[in-house]
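I'd like to ask some things about the structure below.
Now for chain A:
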Amino acid sequence: MVDKAGRPEQLPDSLPNEATTTEAILRVDHVTIHFGGLTALSGVDFQVRRGEICGLVGPNGAGKTTLFNVVCGVYRPSAGAVYFRGQAISGLPVHRIARQGIARTFQVVKPIPHMTCLENVMVAAGAHLLARTWTPFTTRDKRRVESRALEALDRLGLAGEAHLPAGQLNLGYLRRLELARAILLNPSLLLLDEPVAGLGYDAVEEFIALIRSLHRTGLTVLLVEHNTGVAEALCNRLLVLDQGRLIAQGHPDQVLSDPVVIEAYLGKDDQHAPIP
Partner candidate 1 sequence: MLLKKRFKRGWQKVKKLVLVVATLFVMALLITGCASKGGNQAQTQAKTIKIGFFAPETGSEAADGTSAYNSAKLLIDQVNSSGGINGAQLELVNYDDQLDTKQAVSIAQKLTTKDGVVAVVSGSYSGPTRAAAPIFQQAKIPMIAGYAVHPDIPRTGDYIFQQSFSGVVEGAAAAQVAKDKLNAKNVAILAINNDFGKTLVQGFQQQAAKLGLKVQDPNWFNFGDTEFTPVLTKIKDSGADVVFVPAYAAEGSQIIRRIHDLGLKIQPLGTEGLDSTTQFLEVAGQYADGLVIVTNLNRDSDQQVVKDYVKAYKDKYGHDPDMVGASTYDGLYVVINAIKKNGATPDQIRNGIAATKNFQAVTGVIQGYDAINQVIKPVQVQQVKNGVFKYFAEITDPAIITPPTK
Partner candidate 2 sequence: MNYWMVLLTTVGIWVLLALSLNIITGETGQPNIGHAAFFGIGAYAAAVAGTRYGVSFWGALVIAMLASAAIGGLLGLVSIRLRNDFLAITTIGLNFVVVAVFQTVPYFGGAMGIGGIKPPQLGGLSFGPLEFAIVSWVLVGLVVLLSYHLQRAWFGYALRAIRDDEAAVEAMGINVRRYKVLAFIIGAALAGLAGCVYAHFMTFISSTDFSFNVSVTILSMVVLGGRGSVLGVLLGGVLLGIAPEVFRFISNFRLLVFGGILVLVMRFSPSGLLGQGSWLRERFARLRGADLHGG
């Protein structure tokens, strides 16, 4: 498929033209969330710079997924705001945030089971290309959408499964399908919610390699992971959350040896035990 200027139209291989400045692509500013009496997040403050792979870690129930959902727009913060490329997005509906270039995957995989992998991805491809109301009615643009979708599947090594109903894929493939759907939004920020949960050892390795290859194309990644080992292997910066508060952030080695973090993970009176 050739776009108007004659260049083959495909996914952005080169880094986006703005220089990799230290300018924050995502800023979470004093976000607080109450569910009835429970304070899930209180005054969380952090930034994610362009080109980083940032890991959001913490014991179960620390509020990682809640924070993740605030960024995606599923929850509106009770106080504070979320800025993406300098604009406040915390009030926007989910699809507007996605359209701005924030793509997400789900902790519990959400394929469209009876549709084939190609169709699953086509739905995402169409959303981006056919934003205007009337074009979705025509079948004329469908070929363009189909080719973009095939590209994405191929990119994630799912070309072979294109015509299989998504319901028949195993977890590893399904996670990749979600990644394929995500990259079709031409995102500049990729949010991954426990992407390797439930995967076998080699599948985890494969997945980490995939994330790295996507990162090389200039994607900034924010990763939620309670398994600190994976986070350490993948991320160049970690944010540690405990009981809704950000208790530490920085380079993985420095953060994971910080006594406050260990205490959060293992509880009070234990002596220094290496974190699994």
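The working rule: a residue touches a chain if its C-beta (ideal position, glycine included) is under 8 Å from a C-beta of that chain, and two chains touch if they have at least 3 such contacts; residues count from 1.
A quick word on the picks: all candidates are chains of the complex that A comes from, given by their letters.
Being a predicted model, the structure only gives us computed values, none of them experimental.
Q: All of 1 or 2 belong to the same complex as chain A; which of them touches it?
A: Only one candidate touches chain A in this complex, namely 2.
Q: If we count contacts the way the header does, which residues on chain A are in touch with candidate 2 in the complex?
A: Spelled out, the residues of chain A in touch with candidate 2 are 72, 74, 93-96, 98-99, 103-104, 106, 110-116, 119-120, 122-124, 126-128, 130, 133, 135-139, 141-142, 145, 163, 165, 181, 184-185.
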